[in-house]
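Everything on this sheet refers to the single structure shown next.
Only one protein chain is missing from this complex, and each of the others stays in its spot.
Labels run A and B following the written order; every chain starts at residue 1.
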Amino acid sequence: MTDLILDNVYLILLLPFWIFLIIMGGRFFSVYVNKKIIYALTLLSSFLGILLCGATLIKMPPTIEQSFPFIKINNFILSFGLHIDKLSLIIALVLFLVSFCVQAYSISYMKTEAKSYRFFALLNLFNFSMAGLLFSPNLFQMYAFWELVGVVSYLLIGFEYKKNEKSEASRRVFLVNRVGDTALLGGILAVSYFMYNYAGNFSFTTLDFEDMNAISTLLYAYTSTLQFYLISLLFIAGAAVKSAQFPFHIWLQDAMEAKLPVSALLHSATMVVAGVYLVIRLLPMFMLEKNLLIITGAIGLVTALVCSILACIETHPKKVLAYSTSANLGLMFLALGFLNVKAAVIFLVAHAFIKAMLFLCLPKDDEKITYANFITFLVGALSLSGILFSGMVAKELIFAGLEGQTSLAVIFCLVAFFTAFYIIRLALLLVKDRELVKTFAPARFIPAVLLLVMNIVFYFYLKHEVSYKVAEPFWAALAAWGAVYFVYRKGLLTRFTKTPRFVEDFYYKTLPAVYERVASVCSFVDVIIFANYKPLISCAKFKVRVVGWVEENIMNRSVSLTASGAKKISEWDFKLQSRNVQSYNAYGFILITIIISFVIITYTLVLSQLS
Amino acid sequence: MAEITMYHYLVLGLVLFLAGILGSMIAKNVIKVLISIEFMLTGININFVTFASYCDNANFNGYVMALFYVGIGAVELAVALYIFYLMFQKKESDNIEKYSEL
Partner (left out) sequence: MITNPIIFYSATGLIFVFTMLALCFKNLIYSLLSSVVVFFGAALIFYLLGSEYNAIIQAAIYGLAVPVIIGVSIMFTKGKHEAGKGFTLPYLTMLFGGIFVLAFVYLMMMSLAIMPDTFHLMGLAQTTSMDNISAFSKGIFVNYVWAFELVSLLLTIVIAGISIFKKRGA
């Protein structure tokens, strides 16, 4: 069977990477000085990605496997390639849709920046790494792209690396992400170890997603309960850090130092989605123990509550949106905790469209917001709070999946209330001190409208496909609007602006202090015990004397001899260099004569020996 | 006077080449150096033609090579003389020792 599209799906993955190489290499060799070529190539890559993803999704193959063996160690054959199914295709389609809009937006946004070609190249690399993560056939390749996503986000956040606070923020983001990466790597290696030692089939060692059910069952059978919990918790920790869940949500605040397009991409479809995607892939493992699902859901719920409340106090618009991202991803985790994968994916897609649109509507730091952007922002806010379009459907779906547990439903409604509250509060804050401007910038406006159109199209698709009913979260959000109006009239909007920084303080102050205490205890052992042990000291003194003698008499002598010899040679050589062409000619002739004489002597000797 | 062999021609070419090298090393006048370089090329040409005549009766590749050498030697001489003309305008001398500083 030959199919033009299905045979060439690898282009989805490779196209952004090629464009990245073309832009970087072309700039490095000064081939493409023209910026328009870079813009066109970047847009083309994501547009072709959309077309290919969409076409593949319409053809709807069961699964596509295109891979080649990458590492071969005896029975351990790690393959590198593509594993495409419906889930990864949907998320990849959303990824390319969002990144197309964001790239179109950043053309006008980055017009005045220096070295903007690097920015576009990195956007392409971001697409490549995220698509590679989505299409990975096994956990090892997924880990590689997982790290690549982290590295590219580090590069993009620290794009203006000469500004100190930006480079520091990018470093913090990278370090916090490292925690999750390490946990994930530990989990992968542990599972691989058990599979290699206990499973009969060596093909399980590479942890292909296709065999995930069998691998989970085998792992459950071969490990003790504690081990199984530990391994699964490592995976959950990795996913939670990448998705900015509660104890680690701080890196998303630091990531706010990035440019607006980067934030839009990072928060919607690229980086934070990776954690949710990993959890979906590993659900067969978590299903075996009920408690693991409860832990996943609990992490999500706590994050949603805490971050929603924090967002109500924060005043910086980008940070509010960052808290909101953490909270919404928490809702996805909650849905996954109830094995409600469909609702989680629908919420992921809806959230990607809404959040990217909200970011694209924000003005630059020193600009005022325009009328057009503000109205789009308001529509997005309504959608995010669950009153309009796909945001409403997704939220109701998650709520319906809670299976009528009253306490959870109350907390969920609380979260919905706070979500509506902080987003409308943010909209009011945006226009509070600054006036709206009437200028119309189509290059900044159209990408946001495109995302809104996608949101609406997705809503009608959901209306056609999914059955849902309007329930409590909708009314909670409506109530929040009233509450905001009340607060606004009373002038209390910016009364509570001091954000509690317990988690940040724990990471940046308590942990270093503990580390220093431990280090001082260790040095105490060093100082008290080793410094007073006589034989050790005399031995060290003797060693120092021997080393000193060797250094003085052998090392130094030889070094100074070399130096003086080199000096003599250079003096002699300096005399030879008379700047006279003819003397150089003579030296060359003499040297060539010597060489040819030796060649002839050897040649004659060898030939006379032979004869 | 024995029969004339290939080696006689080779030695003639070698001597012409060495004379050219000697001249290019000791001559103080730029034009003389250029003439010496032409001597070297002539010696090499004699070598080529000799080998072609004695060892290669089928193709005479050496003749063709000697032809190319004559052409390239003429080109090189023209370029060298133009460079000399420019340098002479600058230094107002044809003594090669004046040319040691660029």
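We take it that contacts are C-beta pairs under 8 Å (C-beta built on N, C-alpha and C of every residue); 3 or more make two chains touch, one makes a residue touch a chain.
All values reported here derive from a predicted model rather than from experimental measurement.
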* Which residue of A:Y371, A:F440 or A:Y603 touches the chain not shown here -> A:Y603
* List the chain B residues touching the unshown chain? -> 1-4, 6-9, 12, 14-16, 18-19, 22-23, 25-29, 31-32, 34-36, 38-39, 42, 45-46, 49-50, 52-61, 63-64, 66-68, 70-75, 77-79, 81-82, 84-85, 88, 92-95, 97
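FYI, only the chains that are shown with their structure count from here on.
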* Structure fact -> Counting only contacts in the complex, chain A reaches chain B at residues 578-583, 585-586, 589
* **chain A-touching residues of chain B, taken from the complex the two chains share** => 21, 24-27, 33, 96-97, 99-101
